[in-house]
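This is the structure, below, for whatever I ask next.
Heads up, one of the protein chains got dropped from this complex, but the rest are sitting where they should.
Right after this comes chain A.
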Amino acid sequence: MTDGTLPARATGAPKVAFFNDPKTRSLIFQGLALALLVFVIFTAVTNAVTNLRNQNIAGGFGFLEQTAGFGISQTPIAWAESMSYGRAFLIGLLNTLLVAVVGIFFATLLGFVVGVARLSPNWVISKIAYWYVEVIRNLPLLFQILFWYLAVLAAMPTPRNSHSLFGLFFANQRGITVPRPIFEAGAGAIGIALLVGIVAAFAVRSWAYKRQAATGQQFPVAASMAGLILGLPILAYFLSGMPISFDYAQQGRFNLTGGMTLIPEFVALTIALVAYTAAFIGEIVRAGIQAVSYGQTEAGRSLGLAEGRILNLIVVPQALRVIIPPLTSQYLNLAKNSSLAVGIGYPDMVSVGGTILNQTGQAIEIIAMWMGCYLTISIVTSIFMNWYNQRIALVER
């Protein structure tokens, strides 16, 4: 910035009356607005405190340490009814995060496929993608969740007549059951091998890129990465004496016992969120790709690049710059929309928190916790996506 951009008035004597000075005025109005805001918040808080005291409702977060006493159907960490409300809320939060992370992963995959498919020169593929987008994004999400839950999953057979695959995988009204791995002594080596494999794979990748930049020689990067990430743990598995066994599902009196079960509430919610969000992501991807001038593709062709490489090296990197900001909004939407889970009894943060609210009557505290958690999830997602956006942003030289 140069001196020329500074307002001349700032250096000279004021030529207007004090109350006509735009700077003074803006200060006064901002001060008034701030005072009003402080007053509103103060009134709200004192009012809430008075009302709670009058109604004999105890405030504060002490209730989080009390025994919860209710059951939860999906618990990513250990849960017993004798544990505290605080832990119950944490389980709800983890269940929300689980749906959000799994949902974002699959919605991104499906969304990119749909976006690219819409631009496909193949008439059938592009029409299928078109109708998918038009139908899915015009139906309310809650309706779609209920559809998957009540119309699709509830029509599955009873546990006694489960669909089964090789007697290992089962699908029925109570969910999808798969064998549960049991890690015995020595299984830690496999985890370490996996980590080493991942680190080595990325080291190889960056070495190969550098070598290509320096010498122009190519290296089979994808194959060697896959080999390292998969191969090392498999090698470790056999070397450490096959320390993983499986707990297979058995037909119990009521349900299947043993194994690991994905509850139908989780499945229905995830499918609905993925399908719904992917329709929006598909449109974002299409817009991003179309935003890249066709001349770029033609330039790539004139260099003699294959179509796949043109997409990967020229079009997608430029399209991503358009795609990332609106994609962030879709990720935030997906995370927040997971609260519709309460309609089908998936124990997410809103559902479990609602139970706690009802058992304890601590409405204000629970609502504050919901707001705090969703705010944190959203801000963290946004910060990450902004960081990624900056990383891939066009670097002007």
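In this text, a contact is a pair of C-beta atoms (placed from the backbone, for glycine too) under 8 Å apart; a residue touches a chain by one contact, two chains touch by 3 or more; residues count from 1.
By definition in this document, contacts and distances are computed from a predicted model.
One subunit of the complex is not drawn; among "Amino acid ABC transporter substrate-binding protein", "Alkylation response protein AidB-like acyl-CoA dehydrogenase", "Decaprenylphospho-beta-D-erythro-pentofuranosid-2-ulose 2-reductase" or "LacI family transcriptional regulator", its UniProt record names it "Amino acid ABC transporter substrate-binding protein".
Of the candidate positions A:A249, A:L327 or A:V350, contact with the unshown chain belongs to A:V350.
Contact with the omitted chain, checked across A:L139, A:I364 or A:M385, is made by A:I364.
Of the listed residues A:A154, A:L168, A:I182 or A:A226, the one in contact with the hidden chain in the full complex is A:A154.
Remark: the residues of chain A touching the chain excluded from display are 43-45, 47-48, 50-52, 54-58, 69-73, 81-82, 142, 150, 154, 158, 173-174, 252-255, 257, 264-265, 339-340, 342-345, 347, 350-351, 354-355, 357-361, 363-364, 367.
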